[in-house]
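Excluded from the complex is one protein chain; the other protein chains are retained at their positions.
Which chain is which? They are A, B and C, in the order written, and residues in each are numbered from 1.
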Amino acid sequence: MAEIVSLSDGIAAVVHDGDTLVMEGFTHLIPFAAGHEIIRQGRRDLTLVRMTPDLIYDQLIGMGCASKLIFSWGGNPGVGSLHRFRDAVENAWPLPIDLEEHSHAGMANRYLAGASGLPFAVLRGYVGTDLVAQTDTIRSITCPFTGEVLTAVPALSPDVTIIHAQRADRKGNVQMWGILGVQKEAVLAAKRSLITVEEIVDSLDPQPQEVVLPSFATTYVAVAPGGAHPSYAQGYSLRDNAFYTEWDAISKDRDTFLRWMDENVMRRAPAA
Amino acid sequence: MAEIVSLSDGIAAVVHDGDTLVMEGFTHLIPFAAGHEIIRQGRRDLTLVRMTPDLIYDQLIGMGCASKLIFSWGGNPGVGSLHRFRDAVENAWPLPIDLEEHSHAGMANRYLAGASGLPFAVLRGYVGTDLVAQTDTIRSITCPFTGEVLTAVPALSPDVTIIHAQRADRKGNVQMWGILGVQKEAVLAAKRSLITVEEIVDSLDPQPQEVVLPSFATTYVAVAPGGAHPSYAQGYSLRDNAFYTEWDAISKDRDTFLRWMDENVMRRAPAA
Amino acid sequence: MTAAYTSDEMMTVAAARQLHNGTVCFVGIGLPSTAATLARVTSAPDVVLIYESGTLGAKPARLPLSIGDGILAETADAVVSVPEVFNYWLQPGRIDVGFLSAAQIDRYANINTTVIGSDYRHPKVRLPGAGGAPEIAASCREVVVVLRQTLRTFVDRVDFITSVGFGQGPGDRQRLGLSGSGPRVVITDFGILTPDPETCELTLVSVHNGSTAEDARAATGWPLAVSPDLATTDPPTEEELTVLRRLEATQGA
Partner (left out) sequence: MTAAYTSDEMMTVAAARQLHNGTVCFVGIGLPSTAATLARVTSAPDVVLIYESGTLGAKPARLPLSIGDGILAETADAVVSVPEVFNYWLQPGRIDVGFLSAAQIDRYANINTTVIGSDYRHPKVRLPGAGGAPEIAASCREVVVVLRQTLRTFVDRVDFITSVGFGQGPGDRQRLGLSGSGPRVVITDFGILTPDPETCELTLVSVHNGSTAEDARAATGWPLAVSPDLATTDPPTEEELTVLRRLEATQGA
């Protein structure tokens, strides 16, 4: 059963140097508060995994937490480039970063295989693209019934997955709704998990389009109101679109970026 | 986009002699009215597919509509045997029936592969069981990354899938909720589909645990109020448990069975 | 004074006692469903019941009419599709206990629910088939089996291995690559059997009040091993019996 802990205790318990770390959220419910706590706790040498690495991964990469990125689309959605990500890839600043690059379909199926306890997934994908030559984790597989050749990708089974959700009950059952991306699969694929929530409530009234993660399937739950900002939590907050635009200027310059991180992340007291 | 038709027109359009036919429903939302119409229309030589062939397949088999059954659990849930199914297997009455037997996990994955446009699915299953020797559609497959040997099953891509759902809107979007088994996968795996519904409404107010099948993903929708009887339609009707028990006596004897079918199915006017 | 009870009631009560608060249990069709409901309503209100119909954390207050009863969906923490319940929940080994019944069981706790008779194509009796059992038996951390003990059900070798217990004996599960540890206990109307830690052979470790090891032996199609520390099962408590009878009386109501 999931244990309810503080955000800082939860991060300390689940994220260690050298871990393979997943933080998912498809524009919606991105676990920014958790990411900031990882930066404050000074984690290093992380293999970051995420379909859509955006601002929070830009921050982790720019602060030198990551040595590798497994991903399928790294941009500032609706704005443009991720400058810290590009600076790491193009100029190895602050550290070189190793890339393992996939498509969304491939990444989604890698999580699906992980959640299913299988070593690989099968899909129709990648054929004819230059990704095949750059990525060792794209191979072919032959159907034992028809002889057709398809694509295989290995399961993702991260050390830890962190997501943000709308709420949990006191037993640690987590409820989320709206656009949910691969969050459920990412949690089920992981050895350990931490879910930050807007609030803890007595009972989880049903919501349209909801997904409930039963308490027995997760490790920790931590309350982090507004923990998805500047992304949004449907029913709780709106996307801070201005911040996504501002991030372009903040992150373009290394010093501006470091100053912003110092003021807005490093000097903030960890959540109680 | 799905077309809204009468039940009899819909069945005539989608079910032909020799077809591979899926009717799904896991205790809940079993499409009995559609099955009865298939019997009245005198279809023959069907390959029936269903995880849990129960009373409606017992009736189809007993009336001589089927030449083959692909399944994973054939019983009268909570009561006992399916006597028409047993009579076909044990005594070839009224016709011999060929069996292709799987486990639930295998059948579910076969539908999943069909819905996904893949020729096969991979699972951990069947190993050590005597099913492997009896069923040609269970094979092994090797992970191209780890070398681990797993089980493969071929996709189910039936000619037609029929399910019952709570309701549809006038554009043919179908809404169902409660226990939904493999209905969605079975519809998406099929070349053609027919969904019978309790009613057609102006708009589909969200329901907890709902699944909506968009109109573009299905072929026909037909109104058949009470079309799941004696199974139930959550929010519309309760399970007629007494009938499941009575079926045991009705179906045990060939003549009693034929008389019952004549009175209760063959002589009933097809739904308008 | 203890109330009179039937051997079936004793069996169900003994099976229910296998489940505890926090245990995540995959509930098979038939007898296990009654025992699981009894456990949840009495001693284990926080047992997590999962059904192959896709209901996770169902809390039935009456006996479900089937494993697809609406009460399971209405009271569940989550309802998922059947592919999901097998792929995301059962297959990766998230389930503590798989709770199964059987038409036949053998000395190595292999289970048959497919056919009676040696010819699969021309069976003496065609049974319902596998359902979820093969993968429940393979992937749950451990398995609890509940069935009535007779010479027809307790056979030296099952006519058809639908679900693997310990195969042909020690080491077979590992050789087959099955992730769960297999049957931990078999509950019958005569007593309780567990696999011998060395031979994997089912061994009578407890008899229910009113039964003897000889009764159990006489209902077993192989020379049944009996534990030197044979216990007597605690009879049903007043509460267990009252609740069980209330549950059964209101079935279908």
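Remarks
We adopt the following convention: a residue touches a chain if its C-beta (ideal position, glycine included) is under 8 Å from a C-beta of that chain, and two chains touch if they have at least 3 such contacts.
Just so you know, these numbers come straight off a predicted model, no measurement behind them.
The chain not shown here is in contact, across the full complex, with A, B. Only one of A:71, A:120 or A:247 touches the absent chain when the whole complex is considered: A:71. Here one chain is not drawn; of B:89, B:115 or B:228, the residue touching it is B:115.
Touching the chain that is not shown, out of A:19, A:37, A:169 or A:185: A:185 (per the contact rule at the top).
Of the candidate positions A:111, A:216 or A:260, contact with the unshown chain belongs to A:111. Residue positions on chain B in contact with the hidden chain: 1, 115-118, 173, 184-185, 188, 211-214, 216-217, in rising order.
Although one chain is not displayed, chain A still touches it through residues 26-28, 51-52, 71-75, 77-78, 81-82, 85-86, 89-90, 101-105, 108-109, 111-112, 123-131, 134, 149, 178-182, 184-185, 209, 232, 234, 238-239, 241-242.
To be clear about the criterion, only the chains that are shown with their structure count from here on.
Using mean Cα coordinates as chain centres, the one most removed from chain C is A.
Each chain gets a centre from the mean of its Cα atoms; for chain A and chain B, those two points are 39 Å apart. With each centre defined as the average position of its C-alpha atoms, the distance from chain B to chain C rounds to 28 Å.
Among the residues of chain A, those in touch with two or more other chains are 117-118. Contact of a single residue of chain C with at least two other chains is seen at positions 87, 91.
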